[in-house]
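All protein chains but one are shown in place.
Let's look at chain A:
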Amino acid sequence: MSKKEVVAMLLAGGQGKRLKGLTRFLAKPAVYFGGTYRIIDFPLSNCANSRIDTVGVLTQYEPMVLHAYIGVGNDWDMDRKNGGVFVLPPHEREEGSSWYQGTADAIYRNLNFVERFDPEHVLILSGDHIYKMDYGKMLDYHKEKDADCTISVVNVTLEEASRFGMLNTDDDLKIYEFDEKPEHPKSTLASMGIYLFKWDVLKSYLIQDETNPTSSYDFGKDIIPLLLDDAKTLYAYPFEGYWRDVGTIQSLWESNMDMLSEHPELDLNDPNWRIFTRSPNQPAQYIAPEAKVSDSIINEGCIVHGEINHSVLFFGVEVGEGSVITDSVIMPNVKIGKNVRIHRAIIDDGMILPDGKQIGVDREDESEILLITNESL
């Protein structure tokens, strides 16, 4: 393998417990989003659009769908002879076997993979965010600052700040402090969990951290504080644009709804920054004479006889006559009978809802988004 300037390592092993039934048999990065995508399409497409063609995808929890989905990576133009996409599950070695202990441990255990490409820099990504970002620009910034580590950040409100890793920086964005989920945040700069490291620096710290039995082997909790203690050069890279952590049912729903506005902050129709995905290859959607559709996103293969308002329909969804769907997300291949009512809900993929079924109507607390899976129905 010839040398690469950057290798991306995409952390895709998380369970995503807060997505409840959606991730019972599915790793969080494989969760559907936006009518046709899976969450992992976003970081993978960002890599493809940023001309990063060598990506290791670290899997662990329920990997089957994810592995099959990524395949040889041709949908993201990563079926390359030199480089491409590599799925990296935890594996048994001479000294024994265990699961990835943390994000840093996962990279540590794939040192050999990264070494094959002898990169200058390693980009660490997570597979649970919805955003479009040119990593090439971040790399330019990282090189310009001659940073050992550059962390991509977004501005959040002080109330939200305790959910994130928070950074404190000088005026020139040099990081001097990092608080993982602080109770009393001192700034509003939140880490997006996107790190760009000089590979030789990261490698030595991963090796060092691995020998520490009290470490949690986590980038935010262990590696970054260690670098700061050693007065390494860390910079914050401010990202502007749409970025959402879709780790909860509520945030997944909200993020889907965000796509509905006339000029959404995240434009999925931009020909210069396509989000690539494995095409379901289904026929054009059919909207029947009695159907009414407004303020919605509808994908291929849908057959709509009912009324859809402010909702997202994934591919292959059928909606019978007299059914009304409002403020909802309908996952792929859901079959909805006649006179069904769905309001403020997410319907899991492949479900069959019989005629007359009522979901989410006449409830007192509308703020909660209902998740309907075969187990909960």
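One rule holds in what follows: a residue touches a chain if its C-beta (ideal position, glycine included) is under 8 Å from a C-beta of that chain, and two chains touch if they have at least 3 such contacts; residues count from 1.
In the analysis below, contacts and distances are computed from a predicted model.
Trainee: UniProt name of the unshown chain, from "Glucose-1-phosphate adenylyltransferase subunit GlgD", "Quinol oxidase subunit 3", "2-oxoisovalerate dehydrogenase subunit alpha" or "Cation transporter"?
Mentor: Missing chain, UniProt protein name: "Glucose-1-phosphate adenylyltransferase subunit GlgD".
Trainee: For a quick check of understanding: of A:275, A:325 or A:372, which residue touches the chain that isn't displayed?
Mentor: Of these options, the touching residue for the absent chain is A:275.
Trainee: Taking the full complex into account, find the residue in A:294, A:358 or A:374 that is in contact with the omitted chain.
Mentor: Checking the options A:294, A:358 or A:374, the one contacting the hidden chain is A:294.
Trainee: Touching residues of chain A against the unshown chain: what are they?
Mentor: Missing-chain contacts on chain A: residues 34-36, 74-75, 260, 262, 268-269, 274-277, 279, 281-300, 303, 308, 312-315.
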